[in-house]
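Removed from the display is one protein chain of the complex; every other protein chain stays in position.
Right, subunit A next:
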Amino acid sequence: MRRKGKIPAFTETMDLKEYIELVFNDYTLRTITLGTAILGAVTGMLGSFAVLRKQSLLGDAISHAALPGIAIAFLITGSKDSNTLLVGALISGLIGTFWIRGIIAKTHLKSDTALGLILSLFFGFGMLLLTFIQKQPNANQAGLDKYLFGQAATLVESDVWLMAIITGLCLFVLLFFWKEFKLFLFDTDYAKTLGFNTNFIDILITSFIVLAIVLGLQTVGVVLMSAMLLAPAAAARQWTNSLSKMVVLAAVFGAFSGVLGTAISASQNNLSTGPVIVIIASVFVIFSFIFSPSRGLLFRQIRFIANRRDLELQKTLAFMYHIAETHEDISHPHTIKILNNFQGYTRKTLQKLVDKNYVTLDGTMWSLTEKGFETAANLYNQQAIKDE
């Protein structure tokens, strides 16, 4: 087994083509790129479920709950083989998760309290064990703390294979139970009345989330792992109103975060890969929250302003209509000055009304056109209907 401790250092000036060639040719870089991409995809996919269940903290609790398992696995076996340690992580992650479920079901504690409680309890215990291990006179003890923040450079091909197999399995289960998952996520009680075993569905989803998180500990670490679960899903939610598209998009965002994060960390003097991936994923989130056409802040603000303008225009027109109404000739000219008393009137709105052919201007006088009068009358009628 080839294991390199370090990604070959690249200079900033290296161009994209060279980098891509390197991804295909260099064992370490290829392994890390593939590993982080697969990890991003599977966590993104499963993260959609965690986000939609409003269990955003679950990922955080699971990853922290895995830490004592890593330490205990090392204490028992004395081995630092990543697979051995991950089995320990998996077991303690599962224990933590089902403990949380138990607390929520059996007590009146809210789920965030239960999650927070288990998170701190397990993480505290894990840290205690890590310090204990470090004090031991065993030369082999160093390096367990890499699971705190992850070290992508330690990934080897077999790790990536394991990730790929788990991801494939997860995908299969997802497609198989898609209908059940959707129903469960949207309306658990209703799913129960239809005769579905919601406990089974819940355990299935939760177990896969635990698996995905444990797989990511070596790369991203206990502390930041939950971001891998949440960020791609939160970003994906902004772009679509379909569950299937959301899951696919989250997987794509997650994979891209992995690939880009690895590229940046490799080309920037070996910046720590895990945190860079998490930051890239967060950039996806920020971008999505601002620029998504239907839910993004930017377009919402633009639509809000546009709506206000429309209303201002309508109100001004309605005001003019009321004045024009008092005259027999609807196009009787009036002085612009009388509009000054009307809040909402501006030169701009007047110009817009002229542009729309609702109003004609003649010096300091305005008069309503036939078209403007009709439009205003209809506006008024609609309003009257609404008020009824």
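Convention: a contact is a pair of C-beta atoms (placed from the backbone, for glycine too) under 8 Å apart; a residue touches a chain by one contact, two chains touch by 3 or more; residues count from 1.
Heads up, the rule we're going with is that contacts and distances are computed from a predicted model.
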| item | value |
| --- | --- |
| Which of "Septum site-determining protein MinD", "Aldehyde oxidase", "3-oxoacid CoA-transferase subunit A" or "Manganese ABC transporter, ATP-binding protein SitB" matches, in UniProt, the chain that is not displayed | "Manganese ABC transporter, ATP-binding protein SitB" |
| Selected from A:Ile100, A:Leu183, A:Ala234 or A:Leu350 as touching the chain missing from the view | A:Leu183 |
| Absent-chain contact - pick from A:Thr77, A:Thr113, A:Ser242 or A:Asn378 | A:Ser242 |
| Contact footprint on subunit A, counting only the chain that is left out | 52, 54, 108, 176-180, 182-183, 185-187, 189-196, 237, 240-243, 245-246 |
